[in-house]
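Here the structure comes first, spelled out in structure tokens, and everything after it is commentary.
Missing here: one protein chain of the complex. Every other protein chain is in place.
Letters A and B mark the chains in the order given here, with residues in each chain numbered from 1 onward.
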Amino acid sequence: MEIMEGSRAVAEAVKACRPNVIAAYPITPQTHIVEEISRMVADGELVSEYVRVESEHSAMSVCVGASATGARTYTATTSQGMALMHEVLFNAAGLRLPIVMTAANRSLSAPINIWNDHQDMISERDSGWIQLYSEDAQEASDMIIQAYKIAEDHDILLPVMIGMDGFILTHVHEPVELCSQEKVDDFLPLYDPIQYLTTENPLSFGTIVYPNTYTEFRYMIHEAMKKAERKIVDVASEFQDKFGRYYGGLIDTYEADDADLLILAMGSVIGTAKDAVDELRSEGKKVGIVKVRCYRPFPAEAIVESTKDAKAIAVLDKNISLGYEGALYTDVKSALYGKNGPLAMGFVLGLGGRDINKKTIKNIVAKADKAIKSGIFEAETEFVDLDLEVL
Amino acid sequence: MKLSIGSVTKPGSTRINKTGSWRTFKPIIDIEACIGCGTCSMLCPEGSAYKDNVSGKYAIDYDYCKGCGICAQECPVKAIEMVMEEK
Partner (left out) sequence: MQEELFAPGHRGCAGCGAAIAARLILKGSGKDVIVVSPTGCLEVISSPYPESAWEVPWIHSLFENAAAVASGVEVALKSLGRKDEAKIIVIGGDGATIDIGIGPLSGMLERGHDVTYVCYDNEAYMNTGIQRSSSTPYGASTTTSPAGKVSLGENRPKKNLPAIAAAHGIPYVGTASIAYPKDVIRKVKKAISIEGPKYLQIHAPCCTGWGFDGSKTIEIGRLAVETALFPIYEITDGKVTSVKKIKRKPVEDYLKVQRRFRHLLKSDRGEEAIKNIQDIADANAEKFGLDL
């Protein structure tokens, strides 16, 4: 166990996975990850081709070319950088390339803002990338190793992005236990592509597909996503066996068994919510947490199962689908449809780095309590701590 | 046929598409006049003008020739004539 910055913890995990090719473009707050990887390459600690590209679009494109050639690839980005990658993200998934990427989650412009929320990854929800969110630096680090194992499985062959909250996790110093190279080598075999660019078998990649088979190709990606649900759970267990750490499968729960009210959220806010729940529990309030680790594929079944005995759920979204509501809230309600589940309430919070503390969580719990008692949730979407004075 | 992962395809597989059916005019090579220079072969967009290894002269693979007429146009000895296809 060593105290280190979250970005370094991620870089160390990347190093342990021995990627052949890394391509990245600097953007706040992802920079410390790629700076640390650059240092490792400069010092000869990591023997990889590091490509200092001229944009995030090219970062992902270099990964596409390298992955299609049979290489293990890594990149990291956030916010505007991820938005610039947008079309390449869809392309990487459609070409079935198991690229792994860290997203130092950050808001999207305008107005420009460099701080944390989940709008960047949420906006790439439909890209065909597996989306995982991490709660702390240790999880962000360990998920890199798990991500390659998931992505490169021949039944999956999909890219994986791992969210870690910008600044909150990228720049925090926490005790982290790094995985030994020997154990990682044992856990994660070399990438064994089913097909790649080679003169020995000169295949064509990225052909044009007509209406007669396009639906089937999209269905194949969808099917691989569904298979990934099982794979993510299995890899989490295998990782636990090997390294002794476990973060849950598609979801994780905290104080959930007898809870009347469950908080559903993703990312670092789970840590804050756990502290708030501990205090509320000591006051006798039956509150618990469902931590959504995997957003795509969406763990609908696991969410229905974990919430079925609660009276109400409060869904926390660090994003907003403008003109509607938080994206997780929409998906959770859709999962609960027709299931006779709990009353569901949506809260949009923490946008652009707005602090979320224990009090924020307790206020949400108080609102939920009121709703449970009255049976009515007043606001369609509650904007937490919204300052009406300045509007 | 099962679809491939990521819509990958096999090399040279357009050969199943016999584009000779597109043709309106057909190049006819006058073997006597042909000097075997290979200009027609070099400039054919389909690669359908080929050298007959026995005669050293050139011939057309009508399976793929689209009848564009570049060969006739560029033949240095005007040994190729474009004639209307009879269908």
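Just so we're on the same page, contacts are C-beta pairs under 8 Å (C-beta built on N, C-alpha and C of every residue); 3 or more make two chains touch, one makes a residue touch a chain.
No experiment lies behind these values; they were computed from the predicted model shown.
Trainee: Out of A:Ser109, A:Gln181, A:Thr198 or A:Gln240, which residue would touch the omitted chain in the full complex?
Mentor: Going through A:Ser109, A:Gln181, A:Thr198 or A:Gln240 one by one, A:Thr198 is the residue touching the chain not shown.
Trainee: Who touches the missing chain here, A:Ile27, A:Met40, A:Val64 or A:Met164?
Mentor: Selected residue, touching the omitted chain: A:Val64.
Trainee: Where does subunit A touch the missing chain, residue by residue?
Mentor: 20-21, 23, 48-49, 51-55, 57-58, 61-71, 73, 87-88, 91, 95, 197-199, 201-210, 213
Trainee: Over the whole complex, note the residues of subunit B touching the chain we left out.
Mentor: So the residues of subunit B touching the unseen chain are 1, 4, 7, 9-19, 22-23, 41-48, 50-51, 61, 63-64, 66-70, 72-74, 82.
As a convention for this text, only the chains that are shown with their structure count from here on.
Trainee: So in the complex, the part of subunit A that touches subunit B is made up of which residues?
Mentor: Touch residues, subunit A against subunit B: 94-97, 157, 194-195, 202-207, 209, 213, 216-217, 220.
Trainee: In their shared complex, at which residues does subunit B touch subunit A?
Mentor: 3-11
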